[in-house]
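What follows is part of the complex, with its chains left where they were.
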């Protein structure tokens, strides 16, 4: 096999979830798992059959050991993970129900090993040699000046080695503080200019790049903004999902993908939700897989959206299914029990 | 702060729930919590920012100790709770699903500390001095002659101190036995005559007071009966909900409130149900809060109904949310994950 | 009481279920129970008030001991169960959600005590004397040549004692291998010729008997095929359900029953699903109860379908409710909490 190798540079977080839709104040125990955008993306791509690696740092204690074990269990290669410093980012999840929204409370994030480790400590020069695709997330960019420098260095290094860049904008205003969009813009522009595939919403476009549009619908805004972005930063593919919230257990989702001057949409799906977190990453994996396997654009958006839909039916952040399972969703196979 | 102080006189019960929609015969363990109408009302009002106290008795053993701890955890003040006798009322809950109804099986109730403790043992004379509102529940009235006398004494004492009375009719025919409505009527009449806010359904009006109407719809019956009741007993506000059962996981709910010769309705809500028990108490809290904070009547019924709706999304009897969370329901904010 | 006695000849399996819709790879513990078509049928009939027995073999170890305890707990008589050999059939269940289908993975089945025990070891000659009805399942027929011979011997013995035969076709192509339908046909024909009540779908009719029809709808196919089968094999009643899959949590179900030259249908039910497995057995019990209690055919199909619907709301394979609970479904009683 000569499998493509996708690496992601991203934080491993501990997710601590109150069980059975309980609030933290109602519960006495928490289910935990190790997660993060990079984990989700490389985890699902490993199941799609790719070599996948995570570039990350975990604390040099039993939490770090547990994190590495969890990453390996997902089929992700662990050679690029180092142990450094003492903390792992965490988030507590109180799952919503109906009109009650889910609540995520972060802890320990600025001090995390990942967010305090200089990119040079990974010794990536040689390791990246057999990597084909590198995934970067906008949240890493938001953390602090070290992580921002890390991302810039890494992207630069990757480009010198001919690695394709996938960039998930994921702009979170709360993380950038006052005038965040002004601070963020130069970083976003630098990364976008190096990216081949970008996950971007109309809000990302407006808030990070300061673009404007008179359109009122999400579709209209995307159709007016994405061509401008693709053109300006010379991006091959920009994609994402339009999500309408009906409640914590029910969303409506439609995928879009802009490439070669054309906008492609999937159909709309009514989705019953078991676990919403990480479903966007399943969409990203669809776009990466579509691109690496030379699907046409319409097939790619269909595949990515189905991947996203299916991810809502899996407990935990990290999507766990094969491409075959996605095909069944595309074909609308409604199966009774599979024996 | 000069917070209003709401007290409730009510039984603390142990709720023992078979997990995961199992039947008792299928399960080997039970989740338990401490609950009751008074607990629910004072628990939610504590979260709304009120001082709140429970007047209750628990057994002088480790169950009683656990009960007091649970009450305190909810933010309710425990100074009015005494330890007396040996039993705590209990109920077992087998949660229904779809067309299968939930089943509640009571145990140990007539012998409970609350139902066997004379009101004089609480030494309430001084304690009530700084209480503004007293909540009473019709179920207490139904228990036995001691509890009936207790309620009458307490209401009398409260009125001498200028405390507002909130009375939740909650007529349960099965608890009053044969000719129960005839037995109940004088007690209900006495309490109603002292009450400022009453939670009453059209069935309560007909069964406890023997009122009659030719109307066939619930709205029609309420509109013909509540004015009569309000007038006769000089009650400021009578309120409640109209609940249509679609199944154990799905109800349709609409709030009503009658005051100053006018009937007010909320809109109808389709509700997906996580836990139905105690949702009526969330409605009551809305009415109390609306009154104490001088909302207009339409706002009060909207607020109370939203409180009731939100209570269906919280596991356990006792509603756990702030007034801000209710406002989001009123405004139909549909939030994705709150971070 | 002179209760009718229904016996079933069927395998007891251990069901091992990943909790909370998790995949096996996500979980570290499994809920287990003892189940099987015969268990489900005799378990529910015991609750309907019948004497019921299971003819089965379990391993002579602690798994077998646990299995017998579980059978007895359901109210099934255990006198016909023997301990023999070392294995119990098992299946792992990963419950689906929405568009993700449930997955059943079998283990240890060909070696199971039931599938390796000769019918003679049960010493049934005397034991069957007070049995009125015998239930047989097509899956037993599919296992191996020993189980096929066992079924044939048992049916022959039962008929000599005037016992009514209920045969659930349950044809599973995967279990019969290549040309399975050709291999299966003679066995199915022999059993059908001895059966009084048959559970059969249009697919069973086509795949096991090689019948054909030009009809395209399920109703059309059933209406063209069942009369042919009933006539040829002289079967009193043929019944079953038409199930439309909307997703793992939502099916549409309609019962049918053919008897005395007439086809009867229940109305269609939209079903929210807690646990789908074993719901067909609840339907079978309805048909057996309808027949033994002399319901008319329309009432029988209504009762059987309601039994099937209600079974979807009970966790685990084995339906757990009384005939009263079914009547409530038929009458569309929508109950709030039952206290």
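By letter and in written order, the chains are A, B and C; residue numbering begins at 1 in each of them.
The rule is simple: a contact is a pair of C-beta atoms (placed from the backbone, for glycine too) under 8 Å apart; a residue touches a chain by one contact, two chains touch by 3 or more.
Quick caveat: nothing in here was measured; it's all calculated off a predicted structure.
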item: With 3 copies placed, total copies in this complex; value: 6
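The working rule: only the chains that are shown with their structure count from here on.
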item: Overall pattern in which the protein chains touch one another (line/ring/star/complete/other); value: complete
item: Where subunit A and subunit B are represented by their mean Cα positions, the distance between them in whole Å; value: 46
item: Shared interface positions of subunit C, touching two or more other chains; value: none
item: Partner subunit C, residues of subunit A touching it in the complex; value: 19, 73, 271-272, 274, 309-310, 312-316, 320-321, 325, 328-329, 334-339
item: In the complex, subunit A residues that touch subunit B; value: 20-23, 25-26, 96-104, 106, 172, 174, 243, 245-247, 249, 276-277
